[in-house]
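Structure record follows, encoded as structure tokens.
Excluded from the complex is one protein chain; the other protein chains are retained at their positions.
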Amino acid sequence: MFGFGVLKGMSVTLWYFILSYIYPKKGITTVQYPEQKKEVQERFRNFPFLVYEGTPDNMRCVACDICAKECPPKCIYIIPEKDEQGRIQKKPATFDIDFAICMNCGICEEVCPFDAIFMDHDYELSEYDRLSDLMYQRDDLLKPLEHFAKIRPTDCAVIEEKRAAKGVKGRAQTPPPAAPSSAGPAQPPVT
Amino acid sequence: MEYSDPIFVVIKKGILHFLHGFLPEWTVVIISIMLSITAIAIFGPVTMMYLTWLERKVVGRMQNRWGPNRVGIFGLLQPIADGIKMLTKEDIVPQDADKVTHFLAPVMVVIPALLVFSVIPFGRGMTAVNLNVGLLFFLAISTLTTIAIFMGSWGSRNKFSLLGGMRAVAQMVSYEIPMVMSVVPVILATGTLSTVSIVEAQLGGKWFIFTPWGFFAAIVFFLCGVAEVNRTPFDLPEGESEIIAGFHTEYSGMKFALFYMAEFMSAFAISGLTVTLFLGGWGGPVLPSWAWFLLKTYALIFIMIWFRGTLPRFRVDQLMGFAWKLLLPFTLLNIFVAALWQILPSPKNLLVSGIAEAVILVIVFFASRKDSPTKRTYIFAD
Partner (left out) sequence: MDVLHCLARFGFIAATLVTLAAAVMVVSLRNIFHCALALILVLLGVAATYISLKAEFFAVIQILLYVGAIMTLVIFAIMLTSKIADTTVPQTNRQSLVSFAILAMFDVFFIGSVIKTSWKVNAVTMAANVDAKVLGMAFMNEYVFPFEIISVVLIVALVGAIILGRSDQ
């Protein structure tokens, strides 16, 4: 009848009003940030981080530069480490990611053949200075494998299982390649 | 408990008595007027500030969220933060705007909103000015708001403002007529136009809302009052997202704060007048008179905020049709029922007027029902 739609609508809002007082858990759905934070999904991706096993020296990244080449806005800058004779070590000396440019696409994680870079869940990354504070260096990006297992348990379990099945050893177990002799490449004997 | 009822009257009398000792007579009269004005001038804007707080909290709770609760406990300092924001905003005046009109419009909107507080009886003996045409004074001064809205929309030199202003004025003028007509039965029943006498005629539980004509007259008066202050669902003139902001598009900072203040003070005044005319004013058993008045007024304001949280906006043709086709005939017929109530003797009048009211309701509803559209038939190509 005329006017009853209005009354029905108004009774709904009145019920929600009363519910918000007598049973707030169901009546009010606000998350009081920053005291309460909403849990993120496991597959949430925000900013990359580098994985190490055990000690920070033991990082999985070998500075192959694939993620820097695949990155769409080209925000990764890698310089591999060189020892005192200029030979390239399989480790990055510089691994810069600029957060102002990074678009959180996750392509670097997908293309890494060494399972070294993954997307983190941390979203509270505001800084006051745009140019200097948003550049993340290698040491800021290193996080332990346990952190990866904590934030993404199923992905971590799958990846570790694949690595174990293929017999991939980490950096600690692989002996460094033998230092070549100070002489140049072997000369064929002169006869 | 009986000492807290006339407490404000006693305070004022005490101050005047104290001043009477060493000031001449005429100064005491002027100071007495100034005290009432000061009380209203403090009460009005503070009410408005905390009405904005109340609205945000209540609408928030109806929408499954807290209202503001960061600034001060329960968000009670939020209006002060809003006030500081409005005061420190840059005052932008459009380049080709009519400067005098643009400047005077917010001022002229606040003047009627504050003036009508002077005839509302806040408690026993607590009316600022006891005019013997108080009710008509209220209705006449609220029509000055129309002119101010015109000025605001014209002075902004903006087509959307002009359109919003014309719609606002059309709406306000259309809803004034049912408003005045629905008050006529009250005047019929009490024989006086003074708000204080109307409240005194309703003491002892004989509120007008309990009579058949009074019940519907109160509903109509309240709805017309909501339309007069441009609140949802009648807020087409200032609907955000409909017409940018209607007649107060080009106002920023303190001028917008004045428009906002006038809207809330008018809302309080209309609720106060409905309480005075139909709900028994300050009458009530245990609590002091001003506490009853505030309780009833805030109950009506809660209903206004409840409307805001629930209902969508009227379209402009629906708005005008509602006023002219539904409310106006209904109020005119209501006057007849009120006359029947007055004339017939006591037990018979309830029955006769109740039946007459029901008949009128049925006739008016059926006359204003639109034909339901026929069900559509679709013809598809095969």
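All chains are identified by letter, namely A and B, in their written order; residue positions are counted from 1 within each chain.
In this text, a residue touches a chain if its C-beta (ideal position, glycine included) is under 8 Å from a C-beta of that chain, and two chains touch if they have at least 3 such contacts.
All figures in this text were calculated on a predicted structure; none of them were measured in a lab.
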In the full complex, displayed partners of the excluded chain: B
Residue of B:Leu16, B:Ala39, B:Val93 or B:Leu136 in touch with the missing chain, whole complex considered: B:Leu136
Of B:Gly14, B:Gly191 or B:Gly205, the residue in touch with the unshown chain: B:Gly191
Option from B:Arg65, B:Arg157 or B:Arg313 whose C-beta touches the chain left out: B:Arg157
Chain not shown, touching residues in subunit B: 24-26, 29, 96, 98, 100-101, 131-133, 136-137, 139-141, 143-144, 146-147, 150-151, 154, 157, 159, 162, 166, 169, 173, 176, 191, 193
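Basically, only the chains that are shown with their structure count from here on.
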Rounded Å distance between subunit A and subunit B, as computed from the means of their C-alpha atoms: 58
In the complex, subunit A residues that touch subunit B: 1-2, 6, 9-10, 12-14, 16-17, 20-21, 27-30, 32
Subunit B to subunit A touching residues, read off their complex: 58, 61-66, 306-307, 309-311, 365, 369
